[in-house]
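Every protein chain except one is present and positioned as in the full complex.
Our next item is chain A:
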Amino acid sequence: MGPTVSRRAVMAGAASLPFLRAPGARAGTPGELTFGLSSFPPSIQPWQNTGTAAATIKLMIYRGLTSYAPDGSLRGELAESWQPIGTQGWEFKLRDARFQNGEKVTSADVKWTIEQIAAERSTAYFRSEMQGVERVETPDDRTVRIILKSPVATLPIMMASYHLPIISRNSPRGTSVGAGPFMIKAQERGVSLELEPFTGFHRAGLPKLKRIRAIAYADENLRVAALRSGDVDLIEYVPWQSMDAIAADPALSLDTVDGAFMFLVFNGSRPPFNDPRVRKAVAHAIKRDELVRAAFFGRGSPLQQLPVAESSPFYNAEFKDGWKYDPDLSKRLLAEAGHAGGISCSLLSTAQYGMHKDTAEVVQQHLAAVGIRAELNMPDWATRVAIGNRGQYDVAVMGTAADSNDPDGIANFIDGSLSPSYVRSFNLKIDRITELLAAGRAEFDQAKRRDIYREVERIAIEQAPMVGLTWRSQGYAMRKQVTGFKNLPGALTFYSGLTFETTDVA
C-alpha cells in the first residue's frame, strides 16, 4: 500500500498554492525584455493598417526606405540617402542591408514592394498613393528611382510609414520577409509573441536585446499592475489615471508626449452644421481645460487650432487661440445663423472607449450652456464607425494621431474631397482647403510650404471643417533598468517601436 495523503494535507496544500512564487515569474532578466502590449495584433500584414499594436510589432520586424530618429527627425533606413529628380520623382540610394532570409536588399525588392501595394487586388493602406507612381526605375542594385504621376514632396516621409516596409520579393508564399532588427520566433495567437534578434541587421551592434516577449494585456489596469508587480518591463498606452502614481514610483519611469488628439467632426450635408457659423459656435463653446481634467486626468493640453505640434516648423502660433472658449461669441454666432433659440442635435461617440465617452459627456454639457442641446448616441465602436461613414449624425467625437508630424498628415481630417469616412466631417467640402493641401504636397520649397499651410489653418479656423479639443498624453512606462527606449515626439508616438533596436535591460 502506498503512502496515504490526508484530506487535511490536501486542503492545506491547495490553500498554500497562491503563496508560492513560481521561479521566473518576474521580468528583469538582463537582455530580455517583457513588453505589455495593449492588445494582440489582429494581423501583422506588412502593408495593411491593423492598428497601433500591430504597428509596434511591425516596427520590430520590418524596415522601410526611411524612418525616424529618436528626436523625430527623418533619417535613412534601408536607403542611406535620397534626393528629388526634378519635381516628378525621387532617387533613393540603398545601403548595404540584408533581409532576414540573408538576401541583400536591392532596388528590385523596392520595385516589387511598390508594385504589390499598388496592385489591383491590394488591400494596402497606401494603395492609392502607390498607384500614383508612374514607374519605378532600378538602374542598379543600390539605386531606385520612383517616378510619380504628379509631384509629391512628402514621399520620403511617406516611405517612413510603418505601413510601407520593404519586403523581400523572394518571400515564401504567404509570408513577408523584412529587414527589421527582430524576427518572430513563436507566437500564441491572442496571448503573446516571442521575438529574437536578427543578427544581420544593418545597424552595427544593434539590436541590443537578446529576446523580446510581447504579452497582450487588454485591461489597462492589469497592464499597470503587471508593470508595478514586476511581471513586465515596459508597457504602452499607460492609462491617464495611473500616470501620476507611475511617475512617483522610484522603480519606474514614465515617458509621455502630447501626440494623439481629440476633435469634433460634423455632418456638412444638412443644416445646421453645414453652416460654418454654427460649427464655429461649437468650437468656441468648449472649455478645453475642463475637458483635459475630466477625460484625461489633466494629462494633456487644450487644442484650439489644427493639430500641428508646437515643435513643428509648420506650427502657427498666431492661431493658438483660434477656437478659444468664448460662450458669448458662440451665442452670437448661433443668433447670426438664425438659431438664437438654440438648436437640438445628435452627438455621436462610443461607450467602448472611456476617452471617447468622457469627452462626449463633457462636450454635451458645454454645448448645452450655449443653447446646443445634444443628444448622446454612444454605441460600440463598430457601430459608431458604420454610423460615421454613413453620416447618420450631426456632431461626432473622434480621437487619433496624424500620419506624421508633417502638416500633410492632417489632410485626412480636413480634406472634404476625400471619400466619406468617420474620421472626417461628412460631406463637408471646402474647395480652397483641398487646393491648398494639393499645392502643399507638391511644393518642395519649405518656406513656400509653410505659407501654404498657414493659409490652410487660417481658413480652417474660420470654416471649422473639424474642431480641435485636446491633445492627449500618450505614454510608455518602464522599469528603471530599461534603457534606450524613447517615446517619439508628437504624432510619431506610435513609431516609438523603432527604438526597440537600441533598447536594453540591465
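Throughout what follows, a contact is a pair of C-beta atoms (placed from the backbone, for glycine too) under 8 Å apart; a residue touches a chain by one contact, two chains touch by 3 or more; residues count from 1.
We adopt the following convention: contacts and distances are computed from a predicted model.
*Asks:* Which protein name, taken from UniProt, belongs to the chain you can't see among "Ribose import permease protein RbsC", "Thiolase family protein", "Glutamyl-tRNA(Gln) amidotransferase subunit A" or "Peptide ABC transporter"?
*Replies:* "Peptide ABC transporter"
*Asks:* Out of A:A218, A:A340, A:A369 or A:A506, point to the residue that touches the absent chain in the complete complex.
*Replies:* Considering all chains, including the one not shown, the answer is A:A218.
*Asks:* Among A:M60, A:A79, A:A179 or A:A226, which residue is in contact with the omitted chain in the full complex?
*Replies:* A:A226
*Asks:* Quick one: which of A:D71, A:D141 or A:D380 touches the chain that's been left out?
*Replies:* Touches the omitted chain: A:D380.
*Asks:* For the full complex, which residue in A:T52, A:N267, A:Q463 or A:T499 touches the chain that was left out?
*Replies:* Touches the omitted chain: A:T52.
*Asks:* Across the whole complex, list the residues on chain A that are touched by the chain not included here.
*Replies:* 17-22, 24-25, 42-43, 48-52, 54-55, 121-125, 127-128, 188-191, 215-219, 221-222, 225-226, 228-231, 352, 379-383, 385-387, 389, 398-401, 403, 412, 418-419, 421-424, 494
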